[in-house]
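In this view, the complex is presented without one of its protein chains, the others remaining in place.
Letters A, B and C mark the chains as written, and numbering starts fresh at 1 in each.
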């Protein structure tokens, strides 16, 4: 899309869960780009894991994650990730969205979408961007537990 | 989903292009599965390539692909591909759809969707299934060219 | 036996099926190539009961047989 320049600064954050209808709209917008042969999409969904992992004594499950972010920094940190992806793979478009606020188990919180002439480029770009966003963006997640407690999620 | 048993025989074919709204509905159906942490999706879109490739003298573009299939055989060949994917990766769901009929440039013709607790499994399963479907399913594509001619697509 | 034709092969034959007599896949191939102009020069596979078959496979005439040009899904 013409709005997909790698250097363009945008807000990746969406309040609340990502609606599957929003994913459909994003896909539909690419119908005018007849140089695209494949779209690759990753969607993160909140899992109802056992709180505290295998070592925890709790038998209560995560019911939601409350996401907060250092929003300005996170949006700025997307710029180099986006540039790296466009430099490494011949992709035509890249879109990234992340939820903020309370996202319940079963709801979508993360949406990474790359398009390219050939599937390999789109596939590898989505894998890279998904991993780098998790590593490099200051996004914080409070796991809300069924027994009323909470714990802080960490990707490291 | 409970309908996603690897051994279940289903019809992967959809008449005409795959509607982005259908992709959204497929995603939304997984909201009840709170053991899913990630969905990976590949969508094939018809490209308006130069007909005849780089060696061809034609300057006309592909405007559509008319897909036909040996439908019974294609659906049967999906069974081992599906079983291989479930055996190799801890995925919870796998969905595959392919268009038949005339699909115009910019429209979607192929939809591969895997879900798993963790993104790596879903990502690798989608890559595998996408590649195997292209190799092993008897699906045929007549590229309709802007100048009124046509040529036959081949994945090999 | 009736042989299903697909894609470029159906186009060349001007038909969705042809009828041939053959006791093996090899004989089927020879009979089909004698009937369909240009088929001998093409890359194609033969499916018997919806699986790709070798030339040596015997046929009793009750099988579902098809000639398959190169696959192009996706």
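Here is the rule we go by: a contact is a pair of C-beta atoms (placed from the backbone, for glycine too) under 8 Å apart; a residue touches a chain by one contact, two chains touch by 3 or more.
From a predicted model like this one, the values you see are computed outputs, not experimental measurements.
> From the touch rule at the top of the page, work out which displayed chains the omitted chain touches.
If we consider the entire complex, the absent chain touches A.
> With the missing chain put back, which residues of chain A would touch it? List them for me.
Here the touching residues of chain A are 44, 67-70, 72-74, 76-77, 98, 109-110, 130, 133-142, 152-156.
By definition in this document, only the chains that are shown with their structure count from here on.
> Using only Cα atoms to place each chain's centre, name the chain farthest from chain C.
Farthest by centroid: A.
> Per the centroid of Cα atoms for each chain, what is the distance between chain B and chain C, given in Å?
Their C-alpha centroids are separated by 26 Å.
> Between chain A and chain C, what is the gap in Å from one C-alpha centre to the other?
The mean C-alpha positions of chain A and chain C differ by 48 Å.
> For chain C, what residues touch not just one other chain but two or more?
Residue numbers touching two or more other chains: none in chain C.
> Counting only residues that touch at least 2 other chains, which ones in chain A make the list?
none
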